[in-house]
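Below: one structure, written as structure tokens.
With one protein chain removed, the remaining protein chains of the complex are shown where they sit.
We call the chains A, B and C, going by the order they appear; numbering starts again at 1 in every chain.
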Amino acid sequence: MRYGIVGAAGRMGGEIKRAFAAHELCYSLDLDGERVDGTPQVLLDFSLPSALPATMEAVRRFGCALVVGTTGLSDDQIGELKKLGDSAAVVQSFNFAAGVTLLRMILRDFAPLLSDWDLEICETHHNKKKDAPSGTAIMLRDATGRDCPTHSLRVGGVPGDHSAVFANDGEVLTLSHRAISRSVFALGALKAAEFAAEAAPGFYSFEEVLSCGRRR
Amino acid sequence: MRYGIVGAAGRMGGEIKRAFAAHELCYSLDLDGERVDGTPQVLLDFSLPSALPATMEAVRRFGCALVVGTTGLSDDQIGELKKLGDSAAVVQSFNFAAGVTLLRMILRDFAPLLSDWDLEICETHHNKKKDAPSGTAIMLRDATGRDCPTHSLRVGGVPGDHSAVFANDGEVLTLSHRAISRSVFALGALKAAEFAAEAAPGFYSFEEVLSCGRRR
Amino acid sequence: MRYGIVGAAGRMGGEIKRAFAAHELCYSLDLDGERVDGTPQVLLDFSLPSALPATMEAVRRFGCALVVGTTGLSDDQIGELKKLGDSAAVVQSFNFAAGVTLLRMILRDFAPLLSDWDLEICETHHNKKKDAPSGTAIMLRDATGRDCPTHSLRVGGVPGDHSAVFANDGEVLTLSHRAISRSVFALGALKAAEFAAEAAPGFYSFEEVLSCGRRR
Partner (left out) sequence: MRYGIVGAAGRMGGEIKRAFAAHELCYSLDLDGERVDGTPQVLLDFSLPSALPATMEAVRRFGCALVVGTTGLSDDQIGELKKLGDSAAVVQSFNFAAGVTLLRMILRDFAPLLSDWDLEICETHHNKKKDAPSGTAIMLRDATGRDCPTHSLRVGGVPGDHSAVFANDGEVLTLSHRAISRSVFALGALKAAEFAAEAAPGFYSFEEVLSCGRRR
């Protein structure tokens, strides 16, 4: 797969290059200009909202697919990406961790069948993390459709653990996710890029990328 | 709810009476005969295959629903229960633990989306358990559609833990079930009885009982 | 081992009889009087403070050992038990769960070596439990000599889980205890009785019973 990166010099750009080691980087766009070594099949943008117009222009120019993980996009910008989906395969998400996304899907599908079980959520992060509960814990709780107690441990250098603990009088069902490293997001981006490079034009969520195994 | 028990004097009969404490026991059938104190809305049979004819006769007599958890039923007997489903609500399953059943459903639905993750199954039971892996571990592995390594710990008096561990380079997703006590099965029977007492005639699985929250 | 029970008719009396099935019950003392079928080597009292005088009289009469797990003993009563220790082996504790006691010992010995690690305690109990954190969690925290955050989950019918989670930038060390059933306390009493039946006169803690493997 030939791919391009917007924000190649940034931290996430570096992660992407590592995760895409088996593929060919043929385009990069940074503050100091663009570098074109070929025609990418897919472009990845995990940079800043201000970069989006240049990114979309490049997608149109190359006739390629797009994976966008930029946070802080406005509703207008999301609207423009949807329009771009008429002519290109566009995958957009604010979280490209596959495991977290799958756990959210499981909770959304199965929490209704566990409505007569007690539920509490537990998450553990490094001691530098200021907010509690974590954004991911809130997202998972929202997926259950329930307002349950949430416990936040802040210890050492833990990258991020999340557990949803369901229990009734005779059983405990625990659904847990643990992040090992930051490469998580780049691996999710790789999955999305492989999907987008093959997909028909459209505006896709990361859930749809992950679910494509289901539909086959 | 007015209910009846076949095999009221057995261990499972005792568990059911405890779990159904809020309901009215008005019929029981045992080796030493039957005792009728009213018309049950639902009959529960967790006894032996040989009791099934008498059970089915009672269901027809009372025009009530049936929950059958008897193990070792023959294909012919299952066929007769299906026929009974034409005129009565019949719930039949070999395992009435809700958590195990839900975990199996989660694995069946989501393992295809985790096909590029590694998977191993780990189970822990008391040191009296002879077989390994446990029947439940095999059932869960079958639900994933994958032939993965399975680890069996046999220590102390653990009633039964099962975990499916999925991992890729950056994340671990662990789906775990833990049995607390034997009341599990009676609680599942209660759920099935409440469902059956209200349901239209039909032959239902325990999965369908648990899924009815989903359809509403 | 020939043993006797004070409060044989109570719940804990029943648990003790089950745990001591391999031994010979030859004495019992209850509200309705005593029953003597032989000379016990050790007497067990897990009843009420008001029973202590009769218990101590019986220990002196039989020249036997004593295991006391009665809660709510006064300082005066503890003093009298210590005096009894001059002529009999007396084991006294307010908690005969071996695992909890061992975890407390581990935390007391090793928390000083983990002083530069973060520490949080997590405990899970059934939803009927009113107090939080649990008495055991407080006892374990005290054993660490640190005032750390404690999280209490109250879900389903969980008998009681406790974890001490230590973490630094590169590692997590988790020390966990899980109660499976109420037989825990009777099993601890058995261990104490076996110790007391062989021990020289003295006033012993349950820790000393558990540590005797160490000293040998």
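FYI, contacts are C-beta pairs under 8 Å (C-beta built on N, C-alpha and C of every residue); 3 or more make two chains touch, one makes a residue touch a chain.
Every value quoted in this text rests on a predicted model; they were computed, and no experiment measured them.
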Among B:L29, B:V165, B:L187 or B:L210, which one touches the chain that has been omitted from the display?
B:V165
Would you mind spotting which of B:W117, B:F185 or B:F203 touches the chain that isn't drawn?
B:W117
Suppose we count only contacts with the excluded chain; which residues of chain C make the list?
97-100, 102-103, 105-106, 109-110, 112-115, 166-185, 187, 210-211, 213-214
On chain B, the omitted chain is touched by residues 117-120, 122, 124, 126-127, 149, 151, 153-158, 165-172
To test your reading of the contact rule: which positions on chain A touch the chain that is missing from view?
156-159, 180-181, 183
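Note that only the chains that are shown with their structure count from here on.
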Shared interface numbers for chain A and chain C above half of all numbers used, same, or below, different?
same
Magnitude of the superposing rotation for chain A and chain B (Cα, nearest 5°):
180
Whole-Å gap between the CA centroids of chain A and chain B:
38
Counting only Cα atoms for the centres, state how far chain A is from chain C in Å.
51
What positions in chain A touch 2 or more of the other chains?
166-172
